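Got a structure for you, written out below as structure tokens; questions coming shortly.
Left out: one protein chain. Kept in place: all the others.
== chain A ==
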Amino acid sequence: MPKVESSDIMKKKDSQSSNFQFRESEDDYEDYESSGESDAGETESSGHEDLSNTESDDGLEDEDGSEPSEAAEESDSSEDEVAPRNTVGDIPLWFYRDEKHIGYDIAGKKIKKKERESKLDSFLANVDDSRNWAKLYDELEDEEIELTKEEIRHVHRLIQGKAPHGEFDPYAPYVDWFKWDDAKHPLSNAPEPKRRFIPSKWEAKMVLRYIAAIRAGLLKPDEPKEEPNFYLLWGNESTSAERHLSYIPAPKPKLPGHEESYNPSPEFIPTQEEINSYQLMDEEDRPKFIPKSISSLRAIPAYENAVKDSFERCLDLYLCPRVRKKRLNIDPESLKPKLPSRRDLRPYPVTCYLEYRGHKGAVMSISVEASGQWIASGSTDGTIRIWEVETGRCLKVWEFGETVRSVSWNPLPELPILAVSVEQDVFLINTGLGNEEVQKKVKELLSLERPTSQVESGDLPSILSWLQDNKYGGLKLRHFKTVASVEWHRKGDYFSTVMPAGESRAILIHRLSDKLTQRLPFKLRGLPVTSVFHPTRSIFFASTKKNVRVYNLQQQKLIKTLETGLREISSIAVHPAGDNIIVGSKEGKLCWFDMDLSSKPFRILKCHPKDINNVAFHRSYPLFASCSDDCTAYVFHGTVYSDLNQNPLIVPLEILRGHTGSNGRGVLDCKFHPRQPWLFTAGADSHIKLYCH
């Protein structure tokens, strides 16, 4: 029943407050007391106060009136427990101080006072009862009330100024029960006021006033704020470069690296030996800074060279003239010559399909028969072999015992004669190919009427002699020095031999049909290397180590000297049309000469890293090749146009590999097949390879 009790307390308070109210007019009440009539206070109050008061009194009356009703209700529920209620109303209780009763119950009967406990009893009761402090005495009802715990808590909360009920939360989260988004209709349906659309007159007035004030000088606009004058220390100096047309930015000092760290990684720190070795170095070469490991940033000593360094830097910037480098903005691709695609220049030798094996030493020289059916090779093992081109079968072998330096097949198909140079001898060998008629003719040609024919009766008896050679079935030309190369004239009658050590009689031209020899009637001015006949005219090319001399044999005069600019010429080849020659050199350079153009090389191709051993032109295809000690052979496309205004087209096509080096030599000779775009290469590894398209 806490509710009831609380209301009881309220009642008590009311009664107390009413007590205070009434104390002001205590004297008046005493008058009533004296009259002895105290049952109806209402009438008296109504008599004294105005309407509003009576209203409030009515309220009071209502309150009072509710009390009996409550009591009645309570009595309804629990008649036995609740004592009859005092109905005296809100009057000072001291009115009944001397009476035997304290008031009247609802039936009008006097409520008797209870027997007062003596002070001693009450004290004893206090001592005995621990809950006695929570007891109050209700004078109106003349009874003791014991406050429950809940009531005491209420009291405490009131004292602290909080809400009395413990379950009341003054800071409960606010719940917005209004559903804003669901509102279909605006709260106000008023149309937009006109003032929102027209410019404000008041503002216009104010602006006018401001303008007038600024004009009159009364108002001053704000000065623009000065921006802080910072700049990017490490940024690009492009802006300053734009400012001055000829401005050249100073070279930037080198940025510090890891070794300049105060505590670099150990690999940057030089050992004591290294530091000592610095001392031995020249002042210029000595490193400026020796990395040292310092335990903490605090412990870094002052840099002793700081002033010196910055001074030198300033000196550099001040004294060293700076020049703007002119850079040409050229696409490197555009500098490349426009060459046709290799695919369009087919056929050319690409793949090695056949090998000719059998030699036991490096193959020095090869020569292909005019029809392309046979190939002859000479080797350092002292043998000459003839091979069948399309099967790789070795047909014949001749043993000479000494290094074969050069072999050369007679260019006429009906004369299967091989010219071979072995040390000081040149042999003309009957290969035995061909039918009986051919053999007969060859044998006739290779027979000597006089066994020892003196050459040019007068001046050259000792240097050369034609001999019949029965061992190999041919002729032998005994020279006075080692013969390096043998070359046939296109008609198969003349051939030339070159003796590099022969001095003035180094190059000899022999005639097979007459068995005659004559020396080249020109002074060579250099060590001869090789010689070639012109493919169509009576022109003879003789190359010394430095340049190539071109002679007209009919008119017996020097036509031209081609200055190669090379260190040492190793080989030359003439284009089948005769106007272009290629020269290979020991420094790996290949020179193309256009005879009509100039005596200087038209083009120098630097492709081989090592000596070029031989160069070759193809007889019918626009191909030429070079072979080198780097074990490769290069194949080039070389078109010569009949139009004199058009330069030859030279395109590198293919690098042919496959040979292995031996004793520092690689590919020693290369020859084209006379009819197919095939290339034969002879290697120091004793193999001959055939590269086909």
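In this text, contacts are C-beta pairs under 8 Å (C-beta built on N, C-alpha and C of every residue); 3 or more make two chains touch, one makes a residue touch a chain; residues count from 1.
Here is the rule we go by: contacts and distances are computed from a predicted model.
*Asks:* Can you tell which of "NADH-ubiquinone oxidoreductase chain 5", "Eukaryotic translation initiation factor 5A", "Ribosome biogenesis protein WDR12 homolog" or "Sorting nexin" UniProt lists for the chain that's not drawn?
*Replies:* Record says "Ribosome biogenesis protein WDR12 homolog".
*Asks:* Considering the complete complex, identify which of A:263, A:373, A:599 or A:662 is in touch with the unshown chain.
*Replies:* A:373
*Asks:* Which listed residue, A:126, A:305 or A:391, touches the chain dropped from view?
*Replies:* Of the candidates A:126, A:305 or A:391, A:391 is in touch with the missing chain.
*Asks:* Kindly state which of the options A:354, A:448, A:607 or A:649 is in contact with the chain not pictured.
*Replies:* Going through A:354, A:448, A:607 or A:649 one by one, A:354 is the residue touching the chain not shown.
*Asks:* Could I get the residues of chain A that touch the absent chain, sorted low to high?
*Replies:* 347, 351, 353-354, 371-373, 390-393, 434-435, 675-676, 678, 692-693
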